[in-house]
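Only one protein chain is missing from this complex, and each of the others stays in its spot.
And now, chain A:
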């Protein structure tokens, strides 16, 4: 085959191939790999597109985006990664898939314990894991700390989702940080012994179980309370009305309620890093920060922006200021604890 015909053939192959490829990497476009569902980030995207004229493209998946990014290597079209928990975020960082980003805005808007010391990832919103109790439970009986849930007094009265869910894993990691692996194992065993039923469903389903009388106590992320209150499904208003939420570990000298974060970073092979940085900065601005509360009942990370009125009405709380990265580091140990006790 002559060199010319070989080049022609190659050109044909390339052009056929490019038909199958996704959107071009033109300027004014931003490509996001997201662990959060499109319908929950759409309000942010719309706002950003309006403000900047940039077109935003999204792929949402829960699992395996790290491996996809890794496999795509230099060819990856991704600019920004968004996750819904710290463990995934640091998985990207550990795999060297995030580019360190210098930004005065991000540093000013996000407290130190909520961003990577090497500036590879940043938290944009936080949520706390609360204890939900049946509304008719007398004040004096209510659990005050996560630790209380291992007390045999709750035998057969607690509902949770499976322990290996990322939210419970993160909570267990925070217990390891506070009490060591042995202490956390003992706690988790106590909790499992107290379960009213096999762990199942999501957090919302636990509130429903309280409403149905299957249990008196549940663990859930705070935003599910808001989602039930405002649900299109009137039945869920009843579930929300059946519970009170308690911010745990608020006593004098106690460490505060466990939090987790939604966050993000810039893909290491992004060809569009300036735009990507602008997007991250946009997410920490007051307007976007307020959107987190409106859309998903999450707390802003930016100290200049207070929680929404709705969130405030649920009560104020003090958060555990353990560097959030520690939660990710301890996650594998937490999974072992969960396996050991069969949560």
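Basically, a contact is a pair of C-beta atoms (placed from the backbone, for glycine too) under 8 Å apart; a residue touches a chain by one contact, two chains touch by 3 or more; residues count from 1.
As a convention for this text, contacts and distances are computed from a predicted model.
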Hidden subunit of the complex - UniProt protein name among "Iron ABC transporter permease", "Carbon-monoxide dehydrogenase small subunit", "ABC transmembrane type-1 domain-containing protein" or "Acetate CoA/acetoacetate CoA-transferase alpha subunit": "Iron ABC transporter permease"
Interface with the unshown chain - residue positions in chain A: 7, 10-11, 13-14, 17-18, 20-23, 25, 31, 37-39, 57-65, 67-68, 70-77, 87, 91, 94, 162, 164, 166, 169, 197-202, 204-205, 208-209, 212-214, 232-233, 235, 331-332, 334-336, 338-340, 342
